[in-house]
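First the structure, which I've put down as structure tokens, then a few questions once you've had a look.
Note that one protein chain is taken out, while the other chains of the complex remain in position.
And then chain A:
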Amino acid sequence: MNNTSSSVNGPLSVNQEATRRQILRWGAMGGAAVILSGAPGAAWAKPKGPQERVRAYVLVVDGCRPDEITPALTPRLAALRGSGTTYPAARSLPVMETIPNHVMMMTGARPDRTGVPANKIYDRAEGVQRDLDRPTDLRFPTIIERLNQAGRTTGTVLSKEYLYGIFGERATYRWEPAPIVPVSGHAPDAATMDAIIAMVDAADPDLVFTNLGDVDRMGHSDLSGTTLQAARTAALASTDRQVGRFIDHLTATGKWDTSVLLVLADHSMDWSIPTNVISVDLILREREDLRSQVVIAQNGGADLLYWTGPAASRDSGLAEVSSLVAAHPGVLAVADPSSLRLGPEAGDLIATCRAGWRFSDPYVVSNPIPGNHGHPATEPIPFFISGGSPRVRAGVVSSEQARTIDVAPTLGFLFGMNAPAGGYDGTARSSAFTG
């Protein structure tokens, strides 16, 4: 193999790291080497399966709004949507953040069963605010693991470091995002797509779970978000080209006719101007007795509030906090996290903002980014099932309200899997398939 050729894909080397994992260096388009890892004993040169085989690819266009997929701006995604079954009423689920919704996709379960309600929580045991980015944070079996147990192979190609962190080594084949863009903590879509293609070529898993992070990251930082959305628009066009690359590659390698693509977003995006900022810490500053007993985990358009004071004053204290926070003109609602099935990790109160606002704690300058999500305004997502497989119903628009949590049940339906113990909280979108 010539790893400097722009037209050559192929293995460069395979290393066995004792019994823990294998490392594969794969020559990607453009000359860069993609580093993939595999479970012990996983085959890298998987023979082609029977023609009736199904290859499932979950492509998460992180942060994409459903109205951003248009024939003019994103022609490949729009064509893909038009040639499959689409769910225009699809929604993300609380908290509308990346980690919990990716977890819901792969488990089919709500956060009170998975243990993953938000990107960032206050870890009472450790006494710190932290991202839920550890494999042990996820306590519900994923469709990835269950497919593996059923003898199928899986892959994860996740552009964000914390996603790579929480899904860990669950998949048969993994890609650790690289190169990482400073500050954003994600790998560019071009690199991510190199990795997807490399993984499909090298291992051809039955399921590949992919996150493309550019659209989200450009949305967060787009200073023209409330008007022109210049950077965001450029990212959408670029990501669309990467998706097109993948479709073309599947077609060129003869895999398209057995491929099912489930394309969705984990949440959408909402932009605010610098004056529309809510600081819960600032709100509570006049009540130091309350402020000192509340810890805030900031999640963009949502704040999770944790009572750390005496248990005896918890109910009255939270009631006062709720009342004070709810009175802010930018606050949409303050709710008990259990009402949203978020589980104890989400704390004692969840405050969400109105459209066009954002939380910023502890200071109003702590969150300078104009694009945020986590609040109800960021629930609508694209969600469509397409591909060359004859099992995909083409040209169908469904009124069903698909949700991120429906991905695992839908994959389970596609692969003939039983539901996990206790059942799914999501619904298999079987209306997208024939037979």
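The rule is short, and it goes like this: contacts are C-beta pairs under 8 Å (C-beta built on N, C-alpha and C of every residue); 3 or more make two chains touch, one makes a residue touch a chain; residues count from 1.
Keep this in mind: contacts and distances are computed from a predicted model.
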Given the options "Phosphoribosylformylglycinamidine synthase subunit PurQ", "Glutamate transport system ATP-binding protein", "Fe-S cluster assembly protein SufB" or "Alkaline phosphatase D", say which is the protein name UniProt records for the missing chain. "Alkaline phosphatase D"
Which of these touches the unseen chain: A:326, A:355 or A:419? A:355
Pick from A:119, A:159, A:229 or A:298: which residue touches the chain that isn't shown? A:229
So which bits of chain A touch the chain we can't see? 66-67, 88-89, 91, 226-229, 268, 332, 354-356, 375-380, 397-401, 431
